[in-house]
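Each remark here refers to the structure printed beneath this line.
Every protein chain of the complex appears in place save one, which is left out.
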Amino acid sequence: MEQPLWEVFIRSRQGLDHKHVGSLHAADAKMAIESARDVYTRRMEGVSIWVVESKHIHASNPEEAGSFFDPAEDKIYRHPTFYKLPDEVEYM
Amino acid sequence: MDTEALQQSFDEKIDKDIRIEPKDWMPADYRKTLIRQISQHAHSEIVGMLPEANWITRAPTLRRKCILIAKVQDEAGHGLYLYCAAETLNITREEMTEQLLTGKAKYSSIFNYPTLSWADMGAIGWLVDGAAIINQIPLCRTSYGPYARGMVRICKEESFHQRQGFDILLSLCRGSEAQKAMAQDALNRWWWPSLMMFGPRDADSPHTIQSMKWKIKRFTNDELRQKFVDMCAQQVEVLGLQIPDPELKWNEARGHYDFGEIHWDEFWNVVKGNGPCNKERIAARTKAHEDGEWVRRAALAYAQKQKSGIPESQSAKATIKD
Partner (left out) sequence: MHGDNTTDYLLFLADSSLIMGQRLSEWTGHGPMLEQDIAITNISLDTIGQARYFYQLAAKRQNEKTGKTEITEDSLAYLRDAHQYRNLLLTELPNGDWGQTILKIYLYANWQKLIYGKLIYASDKDIAAIADKALKEVQYHTSWSSDWVRRLGDGTSESHERMEKALEYLWPYTGEMFMETDYERRQYERDKDFSLDTIRKEWTEEVYHILQEATLTLPQADTFMHKGGKKGVHTEYLGYILAEMQFLQRAYPGCEW
């Protein structure tokens, strides 16, 4: 009779993204949010909380990490540093 | 990928200090060792709440009461972070709880000692949390990601625990004779068990070598124990108390304090369940778990009802069988 597991995301202050901070058990979403408040923001660590039941998270497969992420490696032309500018151009 | 290639990629990550994450391939023994260590650590936090909670209702001032409550609450939080870290290794909290209550899983033996006076709150904070911090700081760099992240959070929060303990002892030592005697008595009782917290001597610690190799552990038991003794030997002078070890003295050549031999008989006895409070601690956890059963059940049943969208007026409670 275990309570479902929830993942907790916290916005530490206005202007920042919600960031995964950990998980907890709760019977429903409201309980999960309230528990997240008590468990993960006791020291003013947050201004906003998201929770999602862990079973709803889909993840990329670590064994495919190579074929998944490596192809981006040689596309260095996507980065501004790839381009040499003449010295006369100060800011671009 | 075949197992050999997976093993190789795992080893490489460990070598390069790249963290292992939950869905990554890992050797079965690595997983097993982690589950054992993390859950043992979590159980220690939870059982560790009991000896201190024992004094919450008797704390001598409102300020001390609030500090103690917040501290014990932190321990619940730390237990929770650790259970969640362990859960990423495919074991449920329920299974871990079961292991704790049936005695299959261990927890730190220190919590099988009783808290007999208010000064014990000081001694636990200073010594037990002090020892824990020394154990835990290297774990922030442990090779398993969720464990390391949990430890970072825990270490951040724990920094006040040792200080509040020392502060309690300091107040007692600056107080009346009776208070100072209370502090000394607590130190006498908690010193040796605190040294035992670092576990058996390296030579007698079967798991150490493999755990070091996997970078689950970063220092050996004896190394950490020495660090702890060195730290306490200096701090005790500020308190003006005596560490109950006639052999404790500074060794210039080693650059460390020498100290007497731990009573390993006592250590193994407490590990085996013969400590002063082993039965009480497990009984208290069992009671909390059993008394909570109907609550957890009801919360789930209610959540289910809300989800299935049955209007409340029709959700005849008599039909909901537990």
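Think of it as A and B in the order they're written, each chain with its own count starting at 1.
Keep this in mind: a residue touches a chain if its C-beta (ideal position, glycine included) is under 8 Å from a C-beta of that chain, and two chains touch if they have at least 3 such contacts.
Everything quoted here is computed from the prediction, not taken from an experiment.
Visitor: Where does the absent chain touch, in terms of which shown chains it meets?
Guide: Those shown chains that the absent chain touches are A, B.
Visitor: Which of these touches the unseen chain: B:218, B:256 or B:296?
Guide: B:296
Visitor: Counting contacts across the full complex, list the positions on chain A that touch the omitted chain.
Guide: The missing chain touches chain A at positions 3, 24-27, 30-31, 34-35, 38-39, 42.
Visitor: Counting contacts across the full complex, list the positions on chain B that touch the omitted chain.
Guide: Residues touching the hidden chain, for chain B, are 46, 49-50, 53, 56-66, 69-70, 72-73, 76-77, 79-80, 83, 118, 168, 171-172, 174-176, 178-179, 284, 287-288, 291-299, 301-303, 305, 312, 315, 317-318, 320-322.
Keep in mind that, in the parts below, only the chains that are shown with their structure count from here on.
Visitor: Provide the C-alpha centroid distance between chain A and chain B, rounded to the nearest whole angstrom.
Guide: Between these chains, centre-to-centre, one finds 29 Å.
Visitor: Within the complex, which stretch of chain B touches chain A?
Guide: Listed in rising order, the residues are 1, 21, 23-25, 73-74, 77, 80-81, 84, 87, 92-94, 149-150, 153, 157, 293, 296-297, 299-300, 302-303, 306.
Visitor: Show which residues of chain A lie in contact with chain B when the two form their complex.
Guide: Listed in rising order, the residues of chain A that touch chain B are 1-3, 5, 21-25, 27-28, 31, 39, 42-43, 59, 61-63.
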